[in-house]
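Here the complex is missing a single protein chain, while all its other protein chains stay put.
Chain lettering (A, B and C) follows the sequence in which the chains are written, and residue indices restart at 1 in each chain.
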Amino acid sequence: MNNRIDKLAELFESFPGIGRRQARRFVYYLLHKDQGYINELVAGIQNVKAEINQCSECYRFFPKNGSLVCEVCTQAKDSKQLAIVEKDADFENLHKTHVYDGKYFILGGFINANEKKRSYARVDTLIKRIERDTASGALDEVIFALSISPEAEHTRIRLYTMLRDEFPNLTFSTLGRGLSTGTELEYSDTETLKYAFKSRIQQ
Amino acid sequence: MNNRIDKLAELFESFPGIGRRQARRFVYYLLHKDQGYINELVAGIQNVKAEINQCSECYRFFPKNGSLVCEVCTQAKDSKQLAIVEKDADFENLHKTHVYDGKYFILGGFINANEKKRSYARVDTLIKRIERDTASGALDEVIFALSISPEAEHTRIRLYTMLRDEFPNLTFSTLGRGLSTGTELEYSDTETLKYAFKSRIQQ
Amino acid sequence: MNNRIDKLAELFESFPGIGRRQARRFVYYLLHKDQGYINELVAGIQNVKAEINQCSECYRFFPKNGSLVCEVCTQAKDSKQLAIVEKDADFENLHKTHVYDGKYFILGGFINANEKKRSYARVDTLIKRIERDTASGALDEVIFALSISPEAEHTRIRLYTMLRDEFPNLTFSTLGRGLSTGTELEYSDTETLKYAFKSRIQQ
Partner (left out) sequence: MNNRIDKLAELFESFPGIGRRQARRFVYYLLHKDQGYINELVAGIQNVKAEINQCSECYRFFPKNGSLVCEVCTQAKDSKQLAIVEKDADFENLHKTHVYDGKYFILGGFINANEKKRSYARVDTLIKRIERDTASGALDEVIFALSISPEAEHTRIRLYTMLRDEFPNLTFSTLGRGLSTGTELEYSDTETLKYAFKSRIQQ
């Protein structure tokens, strides 16, 4: 009956983290907004798709600027480091720390342990890129900058296994492990404590 | 820099219950969808505004059907009961129980104790409607169907005070209070227990 | 190795709602307290068992006072109402509202739908008490003052079924249902709304 309301709520329900109630709340929120806001939102959604490119090198999303390659890749062209991250949000968080100024590659997903499950990881593209950059001497080190989780670990191990034999002169590294901000020693797991102990920092 | 991404994330951040991270996640979600989905979403947003009316009687949102009055009001035209609810979501939840077949009025907000705070409650419209319906003998009972909260209670008391002197022949009632589904007696507050005791049901 | 610490932690782990970590934290808390506190705690635990009786009428725990019957039962001796509650905590919460001044019976547990599961409900004792009080004309109304949950509902229905045929002149009632403090109409379930509507209160 409230067909339009139901249909739009259904579309919002597919948004990440949004359930039935919140989707409906979104629709009522929009119904209370004026036409100006609606036009702005609709334009924003159309534009983001139309005016954002995916970088042909690192596959992150960036504003169209006439180039196929994003500004981060361009600025890092002389670097011989490549950091592999899972998604754009990881890239953003790492990039804003200014602790790394090398190149990036956004994998797009994890490699699933269950091979029947569809994977969005751009593995072939990654391998081709590493082939090209190693051949031209433009790559020394591949850094796995992934989260710590079973899927991330599995992805890291599979990629490392695939790459180390093909590229014996490359250095492979992974982000250091230890105590993170807010960690309580009392609750830390053995893995974390082992790493934290072995990699202790001299003051 | 990611101007379009930032701008759209900002628009999503104004959605109810959505913070910065989730707003950004929405944008990346949309960037991964195909143009077909984007078109559907944009059409859905435009249409919901264009094809939904606000009923001139009860002020709920309903699909345009050529009438200024929604089908619920039309079906309840012979009822002499009027249930006042705060918002559409309350109407929907109450309406689907099929326990009430009278008329509705969606207040649109609460009456604030702090009078400087802007109120969205359609108080004047409500009073005019009650005037009209009482004059024509089409209204016997006004039911306050609001949540139990300080703002709702304040609203109920203010409305009752405004209306009872003006309409001395009207019956005013409020939804029964007592134990609700899942209540643990051990944790119930005194108010709830008092009501529950006084309104006990003979088996 | 830390045998005493482990053993005491194990005893604390059986306390309601206490897991392994918190049980251990209790032991270290006690190790840091002085002997005076330890003596006070130990005396408190011994005494509560030694100086608390269970009332022979209502089965609640009360301080020994030379009587087999607690002061609440004594004060309510002329009442012809009997409220059945599940446990002491329910009695305490209801009693402090001062909305009921009749007699109590603490059932001690629920009647389980799964009959193989052990029940702590004093059903036979309850029936004997009702027999005695009905015979002497000291009982008119039995009030089921239980929580709203599947086990409580099942218990109520089973008790009512057992008692109504045996005691056809008794009135049986249950606490009123409706909106409780803090309820949001938007989220209330159909059951609660039905009751709330049917038992609405005239202002």
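What we mean here is this: contacts are C-beta pairs under 8 Å (C-beta built on N, C-alpha and C of every residue); 3 or more make two chains touch, one makes a residue touch a chain.
Note that this is a predicted model, so its numbers are computed, not measured.
When the full complex is taken into account, the listed residue touching the unshown chain is C:L8, out of C:L8, C:V69 or C:V99. Seen from subunit C, the chain kept out of the figure touches residues 1-5, 7-8, 11, 15-17, 22, 24-31, 35, 38, 40-42, 44-49, 51-52, 61-63, 71, 87-89.
Remark: the residues of subunit A touching the chain excluded from display are 85-87, 89-90, 93-94, 96-97, 99-100, 143-149, 160, 164, 171-203.
In this text, only the chains that are shown with their structure count from here on.
In terms of their C-alpha centroids, the spacing between subunit B and subunit C amounts to 38 Å.
The distance from the centre of subunit A to the centre of subunit B, with each centre set as the mean of the Cα atoms, comes to 41 Å.
Subunit C has its Cα centroid 54 Å from the Cα centroid of subunit A.
Touching two or more other chains at once are residues 87, 89 of subunit B.
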